[in-house]
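Here the complex is missing a single protein chain, while all its other protein chains stay put.
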């Protein structure tokens, strides 16, 4: 990395590493703040420079925290925004309308005219761009804040009364979603797989159990399959959604999805927009992230030291195992994710 | 001491420890900068402090002060993760020779304002020290004389690295009473523990499986204590001194044990270096693992299966890496080479068809084709030419150049020709084998933990003993899972039991202690080893005869000895030998004894008769025993007994009466 | 302080406890295991109790008379008996000689009947005295254990059993002594009424039969013909004998009085049963103590039941309900306890343990008066099995073994004497263990050996003795393979598996079950143990197995289920919920700071701890049995030909 990281960026990275900032929502928020700060700063004169800075910083973050895809997602959003705003202003000046969202497509390929294929040069200064960006950022922020809420409101549409729902681990959006559902519907039974070794499922269970009208069953991960035969719906959160509609979700999600498939139980995944990342699952190893061996088996148990002990954090869930995505903009089929992505990010920003 | 609000947490980091153990790599750089899994030890320590919320750190160095200064500076520039929210200062002077001096110096400088964390630069831990600090503060509230809280880690590791401890502490207030390091080379069979510890304290707990990661929480008084007594050279001196004359100095030491989930270990020699490297690579010290970008901002490695950490731009074919390997950037490995359980520093070049296992390469090492390395360390910039075979704990110093076909084992090789007396052999223009014995005055290194027994030689790397002695089965939990076939249980339980009984009996005999206690002891050990009653009977008798006094009795008067013994221990024996079968066991035991102790064998008939007289065994038992003795095996025994037996047969009644009278 | 100082070596040795051994080692181990768990305080207690007993036994006879507490007095009684019996014995001998001397003069006239009855009485009284004494000091000892903070059952058993040994011998000896006395009296009377000696000898003989332990004395008697020397001595001792005998009388009476309360407590029993009975109702209170105080009050338990599983009885841990049943043989009682406490787990282990216990029962079984051996035994065994079922639902392996045993009973020949039948049965049990478990395992591993080849990566789940055996075998054949051990909370049996495998030097990888998709790509074969194989080809095994099979299928890894045919079951089942076993929900609580702690307080929230799940046959590539490698679907076939297997 030739570019020097900003102080804020390094601090954020450290905070995330140490675990002071956790949960993709808060990470996203913090990242957004940083970019906001960058935009407000006078360090750039034109869109081009801005984009370069953003790229650089997000690249640094990516290198430091390859697992936290949300940071680069936000960066992409920013870049897209800049482009759009720029084009808009540009268009205002010389009446030239460019179908901004139409990315690199067959249509474009065919209709390319000489002038349109030389890409817009962003380097020419554009007054009012900063302001435009800032208030556009406002929208993004609000979207971020409301995303969880927007997902919750759809709870009624997906859960009927006296359903048996299975979930895994503890995802913030799932928690809210289920709470909403519990409020609206009676006699729900919620089965929570504990998701060892961290067993965050326990927290979720205790959080939900405050309500009288719902039955909470906590099961070890081993009995997922056994219970699945009675489950009507599987509702899980995810760490991020990949370009092909696959998931990178908490470890164990794959088994859940597979079991659900086996009993043909619909699998609903709650994924706010900022978790959509235009990446494909390439080399398995880089994809995953392995935690502490200590969690799995105590260090003092001597045989453990002879053996290799893994506690991976994520599972890849292929799209065909997912029935439905619920994002803050509504429900989507996994096969439609690509579209969302093209709307969300500019194709030239896919590789930052 | 009473703290005002908002006191900043300070820590003292003692650099360059155990210089001697890391020869020759410690010759031209500080041990604190010795890379462990490609991250210098100093970083580990600093990160540990940072993670436990320390705000100000004083790195105290005496040797290579400048290097450390530079290193810290550079670290801060490259956003080393410890540089956040933590102020790091390097202090120290060439003058200071040992830990004690450092402490005194610090006291003089008066930098420490409150309780502080005291850490060796060679400590690797992921522990959060805040709770320990709190604990120390609490104890300090109650006990103004609380000088320090030592932090230990429980570890059932059957490998000695020189950090193992035996301590006695008051398990009500965790106060340290006794502190002894365990020997590294030959295992102790018994520990002398001053009796008064038990006399003066109502409850004492002994911990014999502790590891000393060189972490301590110090009160300001600790420093002053050092400056007051100049004989305190090392931390151990300090502890010893305080323990010996507590009331004199009116200050006490407390102990805190780390929770089992937290990792802490000290790298004080190559052996522990190897051990800790393995643990780090196996992710026991998480998050202090290579792929978490421990101290760099960026992540350097990609984690692959089988604990392979490969840098993004290392040109190493997958097939070359077996398991537990870390490969730094820019390293290149030739075809046909196989690497396992090793660490490759930056820009290492390894030729074709080499075999590396348990090898630790620093940066810029070049290894040419066909070499075989195992259990060795190769310093920065060293070059190893074709077809060398290096193994079992050899250490190749920085910039060494080994000529082709060199074969080394257990040797330390240094590039520069050191002062004469070390050099054993010269194998090349840039390779001198130097002596690894630390016999010379260890004072010249900061002998913070140079233990007397370490002066024999520097512990080497080697094949770590398998941790799996059958006896450490921590989980019988599902042991019943097993139907008929399981690892056969350890046979020597009974022997341990026997030896213990012998011990307690001999002691009891010597100290004329109350038989009740002896019985109690025996019972307890009986339960400990889960002996059946039969075995107990058998062993007790065996033990009685196995006692020193009977094995080598004064002027070979066995009977006398036995008589004496039984006078003292009769009650004990009779307590076990009641039923006929017990008597039979007893006699069988005797049988065994005869095998070992010929004095007894000669006098066997008398012995038996003695037992009979003293009513330990009945006539019927003796007869039964006699009958079941088979003729060829115990011919001598039998014929020596015949007399007794038929005498019994007839004259039973007579001595019966005597017995009746004597009752 | 001495004690505390002792703790260290002790604790050390405890941490390094003995580890699983062959079945012969089983019993001690079972006793040993919970010891590790037990807190040391009450460990000491026990010892002190023990020790106090022993001390008192060794108090010189002078002090004896000053017995305050019933406990001590009882002991004293016991102790001075130990002294007396020696004397008594000797007297008896003298008497015997005496008779022999008088033989010549005596005139044969047979009033035998009366004498015999007399003998009977004496023996019975002795029984009573002995038993009562034992009860007394036992209860004392229990009292102390009760005082001790919740001792686990097994400790008290160890202590009691150790005592028992002592007791038994003491009883024997006493009995013996009484016998002698009886004999003597008999002889006297014989002398008076000119009773013939053969009668007396006869009586002595059958007395000896009754009172084991008297034998060698009897031997000596028989061996001693009327030697002239002996005779002379005998004469000169006559009066001393009289004196001694008087003394003996005295303390029998004493013991009788001492024993009085105890004796009416028990209905005067027949010899062997009687002693057993006492042993039982001595053990029971201790066991009740021993059963861990389950924090789950039964009511909260009830409204915390998962609706889906209301039909499954959650094995109630209330020990008393299945302990103090007078008709249960101690070995069975213990086994039941071990089942309930999950000390004996794994269908093989459970089966073997059951059979061993069964052997005990058979050995100690006595046909009630004019009952047919097979039938009555069948009844008792049935009762025992029910008892076990109460403790924990029977494993399929066990119930199968039981079935086999039953039809063995029906096939028993009628004409043979009881002892022979017993031998027959125990032999049957041995063969069953040998064939169904031992041989089967060998056969199965034999089948699998050619399936395990160099470079294989076996993936296994939980801990299965069979699979461990197979791996050992493969290792012995120097196959270069490694094993991935998949484990799951809360049982974590995989850790045990890992321990054993790495003890054999097999390279292992250890993951929890939700990480299985991470390791599955490496795996080349999946080996699974089974609890049972159902008739519709479904595999019933430790919960999680199905998941492993599922993921394996998703990765096209062949799944082999290893299962001896004695685990095959006629049951049909299609999901894990109809029939299953609920473990203790508290096991899910990880630590005291786990938020699941005291879940009972939370409304409507239940940790659910299923024991088994059902793997559908389509997920299983093959079942490896000792018969052959089969598809799941051919289980019924095996079931059909099952009787021919093994024996």
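Chains: A, B and C, in written order; residue numbering restarts at 1 for each.
Everything that follows uses one rule, which is that a contact is a pair of C-beta atoms (placed from the backbone, for glycine too) under 8 Å apart; a residue touches a chain by one contact, two chains touch by 3 or more.
Following the convention adopted for this analysis, contacts and distances are computed from a predicted model.
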Item to check | Name of the absent chain as recorded in UniProt (options "Translation initiation factor eIF2B subunit alpha", "DNA replication complex GINS protein PSF2", "Ribonucleases P/MRP subunit Pop8-like domain-containing protein" or "Ribosomal RNA-processing protein 40") | outcome: "Translation initiation factor eIF2B subunit alpha"
Checklist entry - What are the shown chains that the omitted chain is in contact with? => result A, B, C
Checklist outcome for this item: Among A:26, A:67, A:229 or A:244, contact with the omitted chain is made only by A:244
Next on the checklist: Across the whole complex, list the residues on subunit B that are touched by the chain not included here.
Outcome noted: 315, 317-319
Checklist entry - In the full complex, which residues of subunit C touch the absent chain? => result 554-556
Checklist outcome for this item: Even though one chain is not shown, subunit A touches it at residues 102, 104-107, 109-114, 117, 243-245, 280, 282-283, 319, 335-339, 347, 350
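The working rule: only the chains that are shown with their structure count from here on.
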Item to check | Approximate Å spacing (C-alpha centroids) for the pair subunit A, subunit C | outcome: 59
Item to check | Interchain centroid distance [CA atoms averaged], subunit A/subunit B, Å | outcome: 48
Item to check | Residues of subunit A whose C-beta touches two or more other chains | outcome: 288, 301, 303, 306, 308-309
Checklist outcome for this item: Two or more other chains are touched by the subunit C residues 495, 499, 502-503
Item to check | Residues of subunit C that touch subunit A when the two form their complex | outcome: 306-308, 485, 487-490, 495, 498-499, 502-503, 507-519, 521, 542-544, 546-547, 550-551, 554, 575-577, 580, 588, 590, 594-596, 599, 602-610, 613-614
Item to check | Residue ranges of subunit A in contact with subunit B within the complex | outcome: 1, 5, 10-11, 13-14, 17-18, 60, 63-66, 285-286, 288-294, 298-303, 305-306, 308-309
Checklist entry - Residues of subunit B touching subunit A in their complex? => result 51, 79, 81, 84, 154-158, 260-261, 263, 278-279, 282-284, 286-287, 291-293, 297-299, 302-307, 323, 466-468, 472, 474-475
